[in-house]
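A protein chain is absent from this complex, but the other protein chains hold their places.
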Amino acid sequence: MATADTPAGHEGHHEHVHYTSTGLENRKIAIWALIGSECMLFASLISTYLIYKGRSKVGPFPHEWSCKTSNVVGKTAELVAGCAPADVLKPILDIPVTSQSTFVLLMSSLAMVLALAAVENKGHPLPAGAGWWDRCLASSKFWLMATAVMGATFIGYQSYEFTSFVHEGLTIKTNLFGSSFFTLTGFHGAHVSVGVLWLLTLFAIDVKRGLKGKNDVLLVDICALYWHFVDVVWIAIFTLIYLIQ
Amino acid sequence: MATTAAPAPINTPAGTSYAPGEATGIWSWLTTVDHKRIGTLYLWTALTFFIVAGIEAFIIRLQLMKPNNQLVSAEMYNQLFTMHGTTMVFLVIMPLSAAFFNYLIPLQIGARDVAFPRLNAFSYWVYLFGGIFMTVPIFFNVAPNGGWFGYAPLTTMQFSGGLNIDFWVIGLQILGVSSLAAAFNFITTIINMRAPGMSLMRMPIFTWMSFVVQFLLILAFPAITIALFFLQFDRFFGTQFYEIAAGADPLLWQHLFWVFGHPEVYILILPAFGLASEILPTFSKKPLFGYNVMVYSGIMIGFLGFGVWAHHMFAVGMGATADTIFAMATLLIGIPTGVKIFNWVATMWGGNIRFTVAMKFAISLVALFTIGGISGVMHSSPPTDLQQTDTYFIVAHFHYVLFGGSIMGIMGGIYFYYPKIFGRYMSEKLGNWHFWSFFVGMNMTFFPMHYAGMLGMPRRIYTYDIGQGWEQFNLWSTVGALLQGVGLICFVYNFVKSRKRGEVAPNDAWGAGTLEWSIPSPPPDYNFAKIPYVTSRYPLWDIKQPEMTAELTHTAPDAGVIADAHAVPMHEETQYYTAKSLGIPMPFPTIKPFFAALFMVLMMAGLVFIHLDLFWVAIFVMIGSGAAFVGSLYGWLTSPLE
Amino acid sequence: MTRLPYRRLGAAMCIAALTLALAACGGQEYPNSTFIHNSEINTDIIALWDRILFMGTLVFIFVEGLLIYTIFRFRAKPNAPLPKPVHGNHTLEIVWTLLPVLILIPIAVPTVKTIFKTQAPAAADALQVEVYGHQWWWEFRYPQYGVTTANELYLPAGKTVAFTLRTVDVLHSFWTPALAGKRDLISNKTNYMWYTPDAKLAEDAFNGFCTEYCGSSHANMRFRVYTTTPENFESWAAHQKLAAAGSPAALAATASADSAAKKAPARAAIIPTPAPVPVSNVGYIFPESKLKSHNVPHTPIPASLTFDDALLASADVAAGHALVTNIANLGKAPCLTCHIIKGEGAMLNLSDNGAKGPNLTHVGTRHTFAGGLFPTNAANVARWIKNAQVMKPGATMNTFGIGEYSALIKAKVTAGLTDKEIADIVAYLMSLK
Partner (left out) sequence: MSDHNAAAHDHVEHPTWKQYKWVGFWLLVITAIEVWVYYTPFKESKLFAPTLLLMSAVKFGVVVFYYMHLKYDHPLFKRLFAMGLGIAICTMFALLFLFGALKIGG
């Protein structure tokens, strides 16, 4: 897990390039194994959310809910505190806002691949007559920062969502929905936050001494894999939790 | 750093427990990143916990020796069996297996180290601190008391308000970090650090089984991690995952636990299977029978292991369809396991069997695991399981597989690899005492439990009434446990004494065929002076007894070789050199993983203060050690490895 | 090292055989054996078990036999040539992959059949019993009869019983080994099971256990099942349904000679009740003489918990009755805040679901109490009221004896009952037939 300024692995120590059986980098294998493992982590969280969906005894509920059109599995209306059959509870999940944050996160993945491509292409001089866009594409700093900023924006959206839920009376303690929703999206948010810190670290290294060379490509690559995975998890969450009732 | 002149060997060892030229002293152990030393640390620590958990078991047995006994209180008993189970599973067998993963995998695949040596040290320290954190409370009568699978809602604040369960839930979370970190490490190591020519299908079977186990770990642990997070959030932050009043479903915990729990039992047994598969061929003087099938059945067991978890829940009323599905899936596991049993017998068939202590342990694994497996099949039929579940019949089953399987296999492994690790043999005489008292004692303890269970004795009861028909079985069990205790004392004495006084062992202590026996005992810190080029499954037999591997397909060393600067044809090494004189870069010793582990454990443990009504202390400890943890991690990540 | 351990192996086998022999013919009774055909469910399970045991034994004999033969036959002999290095044999390996399948199919087929048979819905006319698990005692309700009792389950032989299983706190599991398999009691979930105690069972008593770990006194959460003839059962149920002896309701009932219990609540407030009147006909009660030794609890009474038994002899039922049922004494003896005594304490309006403790209406007819831990007699009940937590670890009932240390409040009880008062209460409770 050496970061860029370690002497290990490059800068003349040729013998230190360890032989590996597959020719692949250790760290890349490890990150893919980690991603495989994370699948199980999020599967457990998502399953819990879906299992508990509709089992809360008190509101607020994720989607539009009324005592009459109860989609609460096996629960009768009087279990819901203060619910008269005519009441229609407002859905608490805000699809338009979440669509925006989803959009931001998806675009951050695009920025991330561009950052990786920029690091990979370091050392290849820009073609003659390259426009501002080519120069932009070649700037790993720009794309790393862009990804981090978009990640942070996503976190911002999430904080907004969480606080507005709390204002509407839904906290992690309110009901099963609150507990499983905040825990699931909170775990995802924590992953995004770690990713943002990771990206900022890479950015700092890039500013300090420039990211280039095989080892640095790897550094950015494993971060990118992690980042995309977090994005992919959100794709699942957005559909399963927000859109499908 | 090409080697210019042949380096001068340093003195050959006279059976020291570490190779000559290596640093000694406490500091060298705290800072070590050498997989062999870390393996040894795992071994010592896990054996210590074995004694602790064994004494707990022994007190359990004393309490149950006669009806209406009043040796320990109900509360203490509940802590004893919870800690006995938890300790045996998480602090004894898993780490004993990890000791072998650490020590053996790099040696067996011809590597100089694991993929991430410092992460490896980190895993060990986390295990040690986590283990201490979980074990110490029993001396203050506040140990976990929810059973080793801690069913909700008993473990929620509402029903277990004390600190007991806090230690359990945080402790397991800590141990999970250790296991996961180690698993990523070994997956990478096995995939990527094999010597040239060491294709997957040439890997020693122990490495193969360990490989499967690492996947079980990374795929099973997340489920319990999440289940534990829920419980932790419930207990500390007021979430409602297991809050009955909020409409929670206690089966959520059970399912998440057993989604982890069943793969876990294969995590416990496969390494022992691997060790037996090394021992049996060696002492039969025959290659392992049906290597390929052994590999595939191991993979099969691991894979099927993910589809049977609900067989622990036949009594919860899942419905006939679900019961049927899980029963059928469970029955299927008997097939790959049976293949293993038969292949082991076939390995011995026609061999020249030498009854060393290691061999006896390995044979008894085959014999005893079969018994446990058969009772497993008896549980897998839901209607009959309804008479068995949560009785001593289950206790009999899992001790036959865990003691008869895992412990017997691992004990065999210890006798087998002791000469490699410490450079000296363990005493066979004491070993025989150990073996026989274990073998007889374990049958005497656990066989009667089958009867007790089928005759109606529930498990986890601290007392039972006179005249229920269980007295004689319990008495036998207790006497058997005493016998096992005698065996354990023989073992501990043997283990400690032989380090200094055992017969000095050569490289190849037993005439085995795999790579680890081609280097000195104990191995030098760099393992292989020259990385060997591997051309078959038993490279050492290729040199020493080529007739034994004649049937195997070999690759010529130069055919399509990916040339590594250090790879040379298979050879034996007898001399010690220093890594420096050989120009082998070694990872620097570093204390950073130790501190990272210490502060991480402190950070997680700090939560406990909340329930002592010391909110600010908790915040202080957690933030303080969290910062120190990040600091250590930063120092670790930014300092060069070698 | 190469010497063969014949002698020691022999010794080991002798010991193993001895264990077996002892187990098989210890000359002891196994009252909780799962191998007794006492119900159709158990008969099905035993049939399945026999089949699996047979298959298992085949595998056992085959594998262990082969193993022992192999290690004896192929033990190393001096100067033996190197064995033939056999690496595998496809045919053999296929054979022993298929062999287990042949064993497993005859297990799988009857397994599936039995699953569906035993989990089918119960017959519609079955006797309904609602089982409620409490830390650490059992509540049994007979909704068709309006009866609620604790720790002792009466069943008519030959009639199917449909159980509805629920818990009020943590998980428990309901098990009578000699009658049927177990089923868990799960929070927020209702489980079902049924079985038919064989008609051949006349007056038999069985021990039952909680088999899901449920905290401190999990081991002490036992119960008894009494089977009897359907007539006896009806007689028992009819009486259990009535209000407690001497309660306003019961007096009203006796007053109007036949079952005028309907009007009872209205009169409850009016009629003063100085002393409970012993009941002449208590209906059927499982005869004490039919209890075998293993049905009678032998739990040791904690030596630290003393009670002057002489007080019990001179106890005053009326005083006890007043202590328990007079609302003025509720601060001192708040029994009726947790326990129901049918016909008493109407103002507390406690429902079955609201009662934290066992229904005491006919506690005097029960042979055991506190989760089947003790025989119901004055000496035991007195100690129980004095300090329940000493009698049963973790018990949630208050400690009442003045000067006793209460594990619940972690302090000595100052405002409680004197031994005399306890004796009176006990006399009253014992009169509740």
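So that you can tell them apart, the chains are marked A, B and C in the order they are listed, and the count of residues begins at 1 in each.
What we mean here is this: a residue touches a chain if its C-beta (ideal position, glycine included) is under 8 Å from a C-beta of that chain, and two chains touch if they have at least 3 such contacts.
Just so it is clear, the structure is predicted and the values come from calculations on it, not from any experiment.
J.: Taking the complete complex into account, tell me which visible chains touch the one left out.
T.: A, B
J.: Sort through B:Glu75, B:Asp249 or B:Asp542 and give me the one touching the missing partner chain.
T.: B:Asp249
J.: Give the residue, chosen from A:Ile35, A:Val149, A:Val166 or A:Leu200, that touches the chain omitted from the document.
T.: In the full complex, the listed residue that touches the missing chain is A:Ile35.
J.: Which one touches the absent chain: A:Leu126, A:Ala190 or A:Ile235?
T.: Here the residue in touch with the unshown chain is A:Ile235.
J.: Under the stated touch rule, tell me which residues of subunit B contact the chain that is not displayed.
T.: Here the touching residues of subunit B are 191, 215, 218-219, 223, 249, 251-252, 255, 259, 306-307, 310, 318, 322, 562, 564.
J.: With the missing chain put back, which residues of subunit A would touch it? List them for me.
T.: Contact residues on subunit A toward the absent chain are 10, 14, 17, 19-20, 22-25, 28-29, 32-33, 35-40, 42-44, 46-47, 50-51, 53, 73, 95-96, 99, 102-103, 106-107, 109-110, 112-114, 117, 120, 137, 213-214, 224-225, 228-229, 231-232, 235-236, 238-240, 243-244.
Here is the rule we use: only the chains that are shown with their structure count from here on.
J.: B-C versus A-B: which interface comes out with more C-beta contact pairs?
T.: Answer to which pair has more contacts is B-C.
J.: Averaging only over C-alpha atoms, locate the centres of subunit A and subunit C and give their separation in whole Å.
T.: 52
J.: So the centre of each chain is just the mean of its C-alpha atoms; given that, what is the distance between subunit B and subunit C in Å?
T.: So the centroids are 39 Å from each other.
J.: Enumerate the residues of subunit B that touch no fewer than two other chains.
T.: In subunit B, the residues touching two or more other chains are 247-249.
J.: In the complex of these two chains, what residues of subunit B are touching subunit A?
T.: 1, 115-116, 118-119, 180, 183-185, 187-188, 191-196, 198, 218-223, 225-227, 229-230, 233, 237-241, 246-249, 252, 256, 259, 531, 562, 564-567, 583, 585, 636-642
J.: Could you please specify the touching residues of subunit C with respect to subunit B in the complex?
T.: Within the complex, subunit C touches subunit B at residues 1-5, 8, 11-12, 15-16, 19-20, 22-23, 26, 28-35, 44-45, 48-49, 52-53, 56, 59-60, 63-64, 66-67, 70-71, 74-77, 80, 82-89, 92-93, 96-97, 99-101, 103-104, 107-108, 111-112, 114-116, 118-119, 135, 169-171, 173, 175, 177-178, 180-184, 186-189, 191-192, 207, 209-220, 222, 293-294, 297-300, 393-394.
J.: Could you pull out which subunit B residues touch subunit C in their complex?
T.: Its residues touching subunit C are 67-68, 70, 73-75, 78, 146-147, 151, 153-154, 159-160, 244, 247-251, 284-293, 315-317, 319-320, 323-324, 327-328, 331-332, 334-335, 338-339, 341-343, 345-346, 348-356, 363, 366-367, 370-371, 374-375, 377-378, 381-387, 389-391, 428, 432, 436, 439-440, 443-444, 447-448, 451, 454-469, 471-473, 476, 545, 547-552.
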